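Removed: one protein chain of the complex. Kept in place: all other protein chains.
Here the chain labels run A, B and C in written order, and each chain numbers its own residues starting at 1.
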Amino acid sequence: MELYLYLALFSPLAGSLFAALFGASPKTIVAGVVPSVLLFVSFVSSTILLLHILSGGDAVHVEMMTWMATGNLYIPFGFVVDQVSVTMMMVVTIVSTIVHVYSIGYMDHDKGFNRFFSYLSAFVFSMMVLVMSDNFAGLFIGWEGVGLCSWLLIGFWYEKESATWAANEAFIMNRIADLGMLIGIFLVYWNTGTLQYDKAFAEMQHLDTAILAWMGIFLFIGAMGKSAQFPLHTWLADAMEGPTPVSALIHAATMVTAGVYLVVRANPLYDLIPHVGLFIASLGAFVALFAASMALVNRDMKRIIAYSTLSQLGYMFVAAGLGAYWVALFHLMAHAFFKALLFLGAGNVMHAMHNELDPFKMGGLRKVMKGTFIMMTLASVALAGIYPLAGFWSKDLILEVAMIEHHYIIYSVLLFTAGLTAFYSFRLVALVFHGEERYKLFGVHPHEAYKFMLIAMSPLLILAIIAGAFKMTYFEMVTQVLPATEYHIHSALTYWIMTIGTQLFVILAIAYAYKKYQVAKEDPAMEKRLCYKILINQYYIPYFYEEYLVKPYRELSTIFWKQVDMKIVDATVDGIAKTIYATGEKTREMQSGNLSTMLKWMVAGTVGLLSLAVVFGLAARYSDEIKVFLSGLGV
Amino acid sequence: MIEIGLTHYLVLSTILFAIGLFGVMRRKNLLLLFFATEILLNSVNIAFAAISHYYGDLTGQLFAFFVIAIAASEVAVGLGLLIVWHKRHGNINLDKMSTMRG
Amino acid sequence: MLEPVNVSLESLNLMTLSPMLIPIIGALMIIVVDLFKSGLDKTLYVMLSLLFLVMDFGAILESAGAFAQNGTIMGIFDVMLIDGLAILSQLIIVGASMLFIPLALTSKRFHEFSYPEFFALFLFMISGFQFMVATDNLILVFVGLETSSLALYTLIAMHNRDKSFEAAVKYFTMGALAAGFYSFGAMVFYALTGSVEINQIASVLAANKYADIGYVLIGVTFMLASFGFKLSLVPFHTWAPDIYEGASASMAGFMSIVPKIAAFIVAMRIFEFLIHSGVVWLEVILYIFVVVTMTAANIWALVQTDVKRMLAYSSISHAGFVMAAILIGTTQSNSALFLYWALFTFTNLGSFSMLWISRQKHIPAHQSSDHSYNKFAGMVRTAPVAASIMALFMLSLAGIPPFALFWGKLYMIASAVSGGYTVLALIMALNSAIAGYYYLKLIVYMFMLDPVKGADEHVFTNNASLSLRTIIGLAAVGTIFAFIAVNPLLEFITAFVYNSGY
Partner (left out) sequence: MLDNILSILIFFPALAAMFGFVIHKDSARAYGISVAFIELALSLLLWFSFDSNASGMQFMEQLPLVPAFGINYILGVDGISLFIIILASFFTLIGIASLTETKNVKNMIITLLFLQMTMVGVFAALDAIVFYVFWELSLVPMLYIIGAWGGPLRIYASIKFFLYTFTGSLVMLVGMLFMAYFYYQATGVWSFAILDWYRLILPETFQLWLFGAFFVGFAIKVPMFPFHTWLPYAHGQAPTIGSVILAAILLKMGTYAFIRFSLPMFPDASVFFMFPIAIIAIIMIIYTAMVAYAQEDIKQVVAYSSVSHMGVIILGTFALNVEGITGSIFLMIAHGVVSGALFLLVGVIYDRRHTKMMSEFGGLASVMPRYATIFGLMLMASVGMPLTINFVGEFLSLLGFYKQSHILTLLAGAAIIVGAIYMLAAYKKMFFGKVTNEKNRNLPDVNKRELLALIPLSIITIWLGVYPKPILEPINNSVESIVQLMHDKSITEEAKSRIPNLIEGIEITKTSTQGAH
């Protein structure tokens, strides 16, 4: 099994390095095919590992070599394939293999074709390290690695100012969270003496809750950055500047879910600190609603999907925060499939529309892009959580969890958000595929994507439809390591009311979206409303960051340089030197060159000494009298 | 009649020394400056002689003799320099003697 | 009737006189040779002087051997005092003179070296210094002081330039005033104790427990003024820069070393017993002198535009630095004084010789003075070896290890540290940093600036002859490899100083 582990882990790296060899040469199809094949190898290896685990095999645990060892610290490159990580591996390898194949078509005309595959495979490698590592440090390697690849890929079209800006924003914002993560790791190390998951978690059972709470909080801060939770969420929407396959793979299916994975992985810790878990759940619920609200009015296809991702991440955190780790992981998996599909479909649309992103300029595309239309619609249905598609099984479960744990506010928020989700998803579908063919005004001639791209997408489609069927198998598998709480509403009636109610609510939302956007028209009245303005400006948060964080930082930096460093610190040093020099310039007049003056100086010196001598001599001679005198003065 | 004692000699010596110092400071004429330095040395000679007598010890007078001899050679060297200076510049004014400064 | 005086020749210990007599005989011989045949070449006189100095050196070594065996030797009615200090300082005086006298063998002709009197006076001067250090008697100190000073005035004047005459007159006049101070100071001590021998003065003063401290201080004041002049302590230093500038570079270099070591020895003899007897006033005043001299001279050196003048101020500063040894007054500090001065001899000899070989007859337009900084601009291009050697001396003066002067500074500051003068040690260290600037300035000119247009490329070794090169080479080797010599030197010096009771 170790061989498969290494194969699964290192084939993406090999693919990346292979593509990198062609980095500076013109486009060659080999640079795309070989990494894809290698990823497929990785996928197959992961499947074998999955089957091994499913068949009741032990977790595969290897320690490749020492990384850092000093003092008591010992960090190996250790990898573990257990029920949780194999799930993630499957998600990662499936989606990434598909995205790779898809990208061969998508990036067909791009001059950075080879480079793109190098980055993309590197990303997959980092992601694999992240999920397979058996310790926090290894996790952090992957964590930073995916951040780096995300930076490279968001800024892939580096000639675009907005792309590079978004890349840097994503990197820096993630770094802020990574600091939290790092501190969390330090806390783990100094309190448990190890960074290995198993040992550390075992040790945590004996620790003080306060310390555990801090650990949980700091690790979660790390998760907030990667998973773009409020207030570190702005980068995700901006990250849509990257090529669409990147958005599908990184910013929908895998990297952004790393935060959820971390919480799931650290479940023994979060189990001990339910109050932190509650905070995570509440934040998740808030983000779910918050992101969905921004998706309602947005006029950028990819951003709408990005907000939807954000919203779904909120769902996952609700589940994870409430201790339903397996539910969170399940939704993660289901979401990866349909959201990647949605993005890839959006990629097709973009290609067809020559990189146009505003759905108001599209419409009626279902005629020319039948395959894409079907896939995106089904993906949206899955996203909306309609029975029996993947989203129903996973999302409904989260609602139930909230209900059963008696967090009714969270439940209502999530329920409401489910409606919003359905609305904005179908708003998009309606605007893009139905109604008038508005694109004709812009002289665009859309065409369907390459066939092999559609074929590549089809496994995702299938998974998006049938993922729910794996629920029980999955449950049995992961609950060997995760807390096996089954969430069943005790009363069957309530269960049915809830389920059917939810379904109805969602379908209504879909119908409303269709009705409203079947005929797309600009709505100036709405656009003047305050709430629209707030939503379209993303609650003015990016503005706030720019005005009150970025600008002051820039200005403060300049002040530090020009005023503090140059005018105070350096000027002090130079000032000392200059003062000494100026003293010399001033007092050199003493040396007038006139013999008379020189003689006077000598005499003056002597007389000065003499008077000092006399004073001292008198003081010595009359010391008794002086003492008497002084005591008379009361000294 | 006041008994002239050691103190008087010493006071005289000191006064002469002060006069010499004053001359050294005030004189702008090189030659007169030399006179002032001679006064300095000779004032000390008086004191040496007086102290020598006071202690009944010849060392002081010996010292005075050496001072006289040295003063004489000083004058020799000094006048030599003065004459060369006068030959070259036609003056013996101290204020004219400041090409080097700073 | 006076009793016939019976003095056995044995008790006179005439041997104590021999080191001083040798240069005197040499001087007389040079004059006699000139009487018989005038117009002989300067090489003859240089070599004759050198020979006599070598003999002198040998004689001092002889007495060093005697000292090592029997301890301090007194001679000639106890006027002569040959102790460790006397021997060490004479070694430095004669050794330095031996290195300086060949500087007369320049490739260009100079007025002064054509006179045999120059060399005779030089030898007289040496013996004057030797007398100064090898006695306890204030009279003999005075005689030695004046003999050497008067010879020195004349030697400066013999350079036969306007500036040299001006320098000589200034030096002479101020020297005369200092002589006055000295004799007055000696008179005060004589009046207080009835003696002119320092150890007797010390014992008499100690016997009456410094009852007349006020008068003692007056005597000390005049002594301070007089030696302050000789050692160029601020504010008695005003002569130094002018005289260095006016004198020829070789003579300036000589002046920066030999007269000062002689004065240091006398100052050591006079002031240290006072400090050890608890004259706090003197300690305070010396402290002030040391700090002010070091610092002020450094600051003035910063603003100089002429290298020789800068070196003059630097010498003042070094003198202030070394004066600290007398203030501290421990065996370690006194040893440090000798170590410092021995190493300083090599470095300063080297740097002034470098100026000497670049002596110009006429000053070109871009130079404001004989050795102005811009004369040396871009020197590394035209004379790389000379520039490197000059830089070496500058680095040594700045106290960059492992060059000669670093070891001196190290030991001196260490003596301040172990003497309990923490703040003084810090001030000494920081002053070295200030000094770094002006030494660097020359290096910057030589290595980092472009030459002034139209400057004469050959000026830097204009005056060089084989003997000058040899001397500079010796100085350079001494400066670089000082670290080898430090240990034997230190052991030798410490033993001599310790056995002299200092």
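Assorted remarks:
The criterion applied here is as follows: a contact is a pair of C-beta atoms (placed from the backbone, for glycine too) under 8 Å apart; a residue touches a chain by one contact, two chains touch by 3 or more.
These figures come from a predicted structure and were not determined experimentally.
Interchain touches from the omitted chain, evaluated on the whole complex, reach A, C. Within the whole complex, the absent chain has one touching residue among A:3, A:65 or A:210, and that is A:65. Of the listed residues C:368, C:418 or C:470, the one in contact with the hidden chain in the full complex is C:418. Touch with the hidden chain on the side of chain A covers residues 23-24, 65-73, 137, 140-141, 144-145, 148, 151, 155, 158-159, 161, 164-165, 168, 171-172, 175-176, 178-179, 182-183, 185-187, 189-190, 553-554, 556-558, 560-562, 564-565, 569-570, 572-573, 577. Touching the omitted chain from chain C are residues 380, 395, 398-402, 406-407, 410-411, 413-414, 417-418, 422, 425-426, 429-430, 432-433, 436-437, 440, 443-444, 447-449, 483, 486-487, 490-491, 494.
Going forward, only the chains that are shown with their structure count from here on.
Of all the chains, the one whose CA centre sits at the greatest distance from that of chain A is B.
Distance between chain A and chain C, defined via averaged C-alpha coordinates, is recorded as 76 Å. The multi-chain contact residues of chain C, meaning those touching 2 or more other chains, are 169-170, 173, 177, 241-242, 303.
Contact with two or more other chains is made by residues 24, 97, 99-102 of chain B. By the touch criterion given at the top, residues 588, 591-596, 599-600, 603 of chain A touch chain B in their complex. For chain C in complex with chain B, the residues that touch the partner chain are 138-139, 142-143, 146, 150, 153-154, 157, 162-163, 165-170, 172-173, 176-177, 179-180, 183-184, 186-187, 190-191, 194-196, 241-242, 245-246, 303-305, 309.
On the side of chain C, the complex with chain A involves touching residues 169-170, 173-174, 177-178, 181, 213-215, 217-218, 220-222, 224-225, 228-229, 235-236, 238-239, 241-242, 281, 285, 296, 299-303, 434, 437.
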